[in-house]
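Report on the following structure.
Note that one protein chain of the assembly has been removed; the remaining protein chains are unaltered in position.
Moving on, here comes subunit A:
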Amino acid sequence: MTYQPQNDFGTPESRSDETVSLTIDGRNVTVPAGTSVMRAAAEQGTSIPKLCATDSVKSFGSCRLCLVEIDGRRGTPASCTTPVEPGMVVRTQTPHLAKLRKGVMELYISDHPLDCLTCAANGDCELQDQAGAVGLRDVRYDVQATHLGQEKDHSNPYFDFDPSKCIACSRCIRACDEVQGTLALTMEGRGWDSKISAGLASDNFLESECVSCGACVQACPTATLVEKKVVEVGTPERSVVTTCAYCGVGCTFRAEMRGEQLVRMVPYKDGKANRGHSCVKGRFAWGYAQHQERILKPMIRKSISDPWREVEWDEAFAYTASELKRISAKYGRNALGGITSSRCTNEETFLVQKLIRAGFGNNNVDTCARVCHSPTGYGLKTTFGTSAGTQDFDSVEDTDVILIIGANPTDGHPVFASRMKRRLRGQDGRPGAKLIVIDPRRTDIVRSPHIEAQHHLPLRPGTNVAVLTAMAHVIVTEGLADEAFIRERCDWDEYSHWAEFVSQARNSPENLQPVTLVDAEELRAAARLYATGGNGAIYYGLGVTEHSQGSSTVMAIANLAMATGNIGRRGVGVNPLRGQNNVQGACDMGSFPHELAGYRHISDGNTRKLFEDDWGVTLDPEPGLRIPNMLDAAVDGVFKALYCQGEDILQSDPNTAHVSAGLAAMECVIVHDLFLNETANYAHIFLPGSTFLEKNGTFTNAERRIQPVRKVMTPMNGLEDWEVTQRLAQAMGLDWNYTHPSEIMDEIARLTPTFAGVSFARLDEAGSLQWPVTADAPDGSPIMHVDGFVRGKGKFVVTDYVPTDEKTGPRFPLLLTTGRILSQYNVGAQTRRTENVAWHPEDLLEIHPVDAEDRGVKSGDWVKLASRAGETTLRATVTDRVAPGVVYTTFHHAVTQANVVTTDFSDWATNCPEYKVTAVQISASNGPTEWQEEYEALSTRSRRVETGIAAE
């Protein structure tokens, strides 16, 4: 479509069920009570001039441009701040109003540069539009003092701030307050001296608390805050709605284009996951898509000590297929396997697992969910009957108590965190929700502007189950359990058994305090609040799953929700915050070695037959190898070939030395990726991948929402990723002939009951659909378990606390926990290749002042981080965000390789690695470790590409 800005109704939508009818410019309109006159007019297609109003923030009434006349009212009220009333008669265009508006505009323009022709917002500027709309032809004032000629702030890598063009409408400040919830921006000075400030007068945008979400840029009606890319290339000429490829929130964006050039990504107001908001990654950090380090030609080499040799696609597929066949013939079919990517589309993921099951002839397929949310799959399936999160994101609007455990939403899931914060602050006279945070660190959400957790339980890493069992102890022994709910929805005998267990004195908060280090009274108060505070919703992340008792913790969470009746309606539930954009989808698509699409076990003959008949093959009924098992088998010399799509296991998986030993033992490692990632150091075949901007397909976010990904430019590597997998399958002899990803989705829908009603046509029509999408729920299922649990009766599972085998001791006295930060994403392959490095150029080690002093460490010092698995060096930052005895770092940078120190202890049920607990020691250091030096040399050696001999 040609470029159209998104509709702006001027003020937010009213949620009232009551309606009001009125007349605007002689036309009748009916809107929900509480709607502003401005919005009512906009909904009937009447545009009232405005500058300070936009529908993402509350009305402000400062610009005086939206004045209207209302019968029976004195004067000319502002339409943005005047709510509709029954029978109201409104006129938006009269000679009197025209005169007033022209006067207002004249004043604005008298202090605004008249450089429209050379302005970056030319053609996309509300001030320019309104000057035209009110018919301003002349400025009579001979202004002596103006705001023109002020210095621009170019500090933010993605947008500029030009105070000379500011009309002081405060839209940016209100967007920062109301939409993002950071409250970084403010108005400095008063009256004529008013000026937008990024924080303190000394702050520029980069150094301030601004998180670069882009809400202010989006809200700005002029070119005061404008994307650098627009300044560079001009305004867009068309737009395509698509889905972000970063985290599991799954924001919908408009990719705004000039030809095949992406100008900007703008959050889409109708996106049901993000509701028009964005974060620094999705909004701005897409430069990696055209980064010079992207590999665009297939490459092969006999040995990892050889340089790479570029080849054409045909040769690459023929060679890959011949290697896979050779290895299968020599070592047996079980020597092959593959890893699907949580960053690729559902359709691509489905094809990779199909290639492995139907082409390789085994079930050795796994996905990166192994190392993040596999315990969610196990835990929720056991207790509720399906591994799905129970709510949609909108549900948080009806929550009274938010319990966050092992998640850091403001960094990991920032757009949803903004919605959470909005609910925590309260709105329009409605008090905010209460907040409980269970986390070893004082994460930002514990205390931030206008938000303070009622209870922060800073537990010792590794004691989640003990803390949750202690909370259950309080709920049961103090009679706070919702027995009516339990009797109706759950197995009462199992509940009784569980209740008897948690009631034991050994599970009291007081008894467990020495283990968890959580104050017993504080824990009791938190448990009472969750059980009695109204709608209670639990949000959790990898701080729950990445433990030796990850699955037990998920089940303990499910127990708590069932015991308090917090399941099956809006405002409550158990909500896993998924890490990557399509980790939910990758799991749904049958990426795990023990189950086919839709979470059906491979040993189930009926399900297998369904697939066998459709695919025309016989499937192995035995589960295949999980990623860590593949690496063990490789070290044992029996696993020889790996097809790895869009995952960098060498950097992301634990105990790097073990991963590299496994990879080095294989004869054919195929990396299918955008860049020569760390895993590619051990690869023999490199198949270049395409970005989310270059292909069609779907992603499924953390709320089970299946959303379209739309191609906005031609793949620079020549093929979409599903085409690469299909060509490889064809080279292996499989008769695949998909012509479009919609045909793959049709196959998924045909074979997967929960996707039965999904098709590209339905998705285009609805925008998105939350599975299950079935005959009973053709429009999808925002909330799960509404009339009963998927498994029938909810199952209470006794979760006894079992301490991890990873112990601190004299040699390794501190506990390391790892995580991520806002500006970087996962292993950093994408974000390190964007300007986001301005915020986080290196991984830092957070250490408590007491531990730092004991070791003579100051902020900025190089320190050695050593565990039983390995050692690395990085710089320290001394902070009391971490408790004494706990240190923390991120794993975004390949130079640090935090996973050199993590161990191969893992979750008992799923082998999800225990990233969150490693016993370590910190000591002063003056340089990189031997590992880091050797690894750097290996990387340089391994990334050589043979240069062709020039033709004569």
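Here are a few things to note about the model shown:
We take it that a residue touches a chain if its C-beta (ideal position, glycine included) is under 8 Å from a C-beta of that chain, and two chains touch if they have at least 3 such contacts; residues count from 1.
In this section, contacts and distances are computed from a predicted model.
Here one chain is missing from view; checked against "Formate dehydrogenase subunit delta", "Aspartyl/glutamyl-tRNA(Asn/Gln) amidotransferase subunit B", "Aldehyde oxidase" or "phosphoenolpyruvate--glycerone phosphotransferase", UniProt names that protein "Formate dehydrogenase subunit delta". Within the full complex, the residue among A:L206, A:V635, A:V790 or A:V945 touching the omitted chain is A:V635.
Among A:L100, A:C116 or A:V798, only A:V798 touches the chain that is left out of the view. In the complete complex, the residue from A:I109, A:L542 or A:A909 that touches the missing chain is A:A909. Residue in contact with the omitted chain (choice from A:P221, A:G573 or A:P593): A:P593. Taking the complete complex into account, A:S548 is the one of A:T516, A:S548, A:T752 or A:T834 that touches the chain left out. Residues of subunit A in contact with the chain left out of this view: 334, 363-364, 497, 501, 548-549, 551-552, 593-594, 601, 603, 622-626, 629, 632-633, 635-636, 638, 798-800, 802, 805, 904, 908-911.
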